[in-house]
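Take a look at the structure set out below.
One protein chain omitted, others in place.
The first chain written gets the first letter, and so on, giving A and B; residue counts start at 1 in each chain.
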Amino acid sequence: MLRYIIKKLLLMIPALLGLTIIVFLILHLSPGSPVDLIAGPNASPEVRENIEKKLGLDQSLHAQYFTFIKNILTGDLGTSILQNRSVAEIISERIRITFELGIYALIFSFVISIPIGVIAAIKRNTMADYVSMTGALIGLSLPTFLFGLLLLYIFGYKLGWLPLSGYGTYQHLILPTLTVGLTDAAITARMVRSSMLEQIRQDYIRTAKSKGLREEKILFKHALKNAMIPIITLFGMRLGLIFGGSVIIETVFSIPGIGKLMVDSIFSRDYPIVQGSILVLATLVLIGNLISDILYAAVDPRIKY
Amino acid sequence: MYVVGRFERGIHMAEKKAILKVNNLKVYFPINESILSRRAKHVKAIDDIDLYIANGETLGLVGESGCGKSTTGRAILGLLKEAEGEVIFDGNNVLKMKNKQLKGLRKEMQLVFQDPFASLNPRMKIGDVLEEVLVVHKMKNKEKRKSRVKDLIQLVGLNEQHLNRYPHEFSGGQRQRIVIARALAMNPKFIVCDEIVSALDVSIQSQIINLLEDLQKKLNLTYLFIGHDLSIIRHISDRIAVMYLGKIVEIADKNDLFERPKHPYTKALLSAVLVPDPEQNNEDVIIEGETPNPINPPQGCRFHTRCKFATEKCKVDIPSKRKVAHNHFVHCHYDLNL
Partner (left out) sequence: MKENYLIQQDNKLEPEHSSYESSKQLELFKEFLSNKTAIFGAAIMFITIITAIFAPVIAPYPYDYIDLPKMLTPPNNEHIFGTDDLGRDIFSRVVYGTRISLVVGFGVVALSLLIGLVLGVIAGYFGGRIDSIIMGITDIFGSLPVILLAIAIIAALGPNLINLIIAMALVSWSRYTRLIRAEFLSLREQEFIEATRVLGMSSFRTIFKHMLPNAMAPIIVLTTMEFPVAIISEASLSFLGLGAQPPTPSWGSIISGGRMYIVEAPWIIFFPGLLLAILVLAFNLFGDSLRDFLDPRLK
């Protein structure tokens, strides 16, 4: 088991390296030098040179990359161009919000998608199945930002139950959690259903039936237990995807999390922050995948390490 | 260790007319168990075999599944990059050929596959399947191609109307006829038939065998006929080679082999065929145990783990090729009275 986790951890390294290369190139491919942004259009050549040196831009590209990696490893993500504070500090202020929202949304998603998926599978080809799967397909076809705006309009404006945007109280969290949770549940419920169906079709379920066990007992004790294996492993992966999608949801609801920070920084061209937040969010996604893998190994006795 | 064998081959008449000679053929497939432990492990699919096939004859190749029969056929055709040794066809070593030469060789040597349901592209009409071979081998004139395709389909006992159909519209036997027609397209001299009837119904097997025999007479073909059904092999072959775990254990004219087998494994194979006489007791030749793993084959004679005649010598020394009669060779240390 430990060996398996270590192997999975080692396999993350190339992905992380690839990520750092892409993130590193953002700064170097982006139109306009950061020097212009800091120094302003009328700066003297000496001032510009100083800034260039300070940012390390006078070195060769690969030397800059190695410095970049070295800094990341020591927790230094650079300094914000506009705020003149360390990127790590700014991100750490924001990440808690994103994290909190992600966890709530994921829990909400699982709480509703698992029963729906299971019921749809058991009552296959009945009204309940059709209704829930049509709902799931609609949820799948509705972009998150659109669904968020819809909820915002209905509950925030028409009904006036909840605040329109911002962050602070638990009321602020309800709509974003609903938005992300429901769209995510649409995908998860479909997976739960097919996983459950696969189990119901298995031989051992038929054996249990022929032994005369009661149907519900069979389904809940045997089928559900095995159907849960692939579903539990989804947990980490979905969490990762939710973090990735925080960019959109935080923009819709003006939540000051890391996703909104990133989008704002793209427009203000504060590239160190863009780099840092992409790096952090993507690492969270990779960790989510890792959790999925480990859960899978822990839950499924058949997997070999 | 093959000094004796080579010497004897030198004086053999049939060999002078050999269309194909195989010397010291080896095929070792590498296996990497994991990236971390890169020990050089191999499956010795074929381990040092020699044979020849005379012009116009049919050599049968029998053995249990997994013994290397099919691998031998593919190695002879130059399809395996792992093959080492010599496969001399028309004076050239097939295993040393470059792409261009190999393409020329394809006109001369062909292969008919085991599974007629998998060996035809499901999305091509039969006429296109046959014509494509002619296009690839630069028969530029379209009229000529069309008429050659018609000849081919008739040659295998089908007719022109079949050319416009897709493979799934045919039965297994019909498909095998089509595969044979495709192999014949460029007028090859030599054809490897790899278990070509084992996927077919018994009543159809004999039709395909008869077709092969007719074609052999008509077109002066030479066959390497790979199979495990001894009655079919005996029917179609002139000589038979018996393989066990990547090695040829015995090779002889068919009647000689059936009547006077010299290797205990050959004897076991023959007695596994249903015997019409219930009185005849052949219990004592049934082999025991499982076929050893070719990754780690037994030392010495590969058959010693299952041979009831095995001695200490068999566990250590690899038996070399020994002539026991005219055209009859065996790889066994002892002259057993089987």
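Observations on the model:
The rule we apply is simple: a residue touches a chain if its C-beta (ideal position, glycine included) is under 8 Å from a C-beta of that chain, and two chains touch if they have at least 3 such contacts.
Predicted model only: the values in this text are computed from it and were never measured.
Looking at A:144, A:177 or A:233, the residue that reaches the missing chain in the full complex is A:144.
The residue from B:151, B:169 or B:335 that touches the chain not shown here is B:169. From the options B:41, B:106, B:125 or B:228, the residue with contact to the chain not on display is B:106. Across the entire complex, the residue among A:26, A:43, A:112 or A:294 in touch with the chain not shown is A:26.
Touch with the hidden chain on the side of chain A covers residues 14-15, 18-19, 22-23, 25-26, 29-31, 137-138, 140-146, 149-150, 152-153, 157, 194, 240-241, 243-245, 247-248, 251-252, 262-263, 266-267, 271, 274, 278, 281-282, 285-286, 289.
Against the chain not displayed here, chain B makes contact via residues 77, 79, 102-103, 105-107, 110-111, 113-115, 117-123, 132-133, 136-137, 157-159, 161-162, 165-166, 168-174, 179, 182, 185, 200-201, 203-204, 207.
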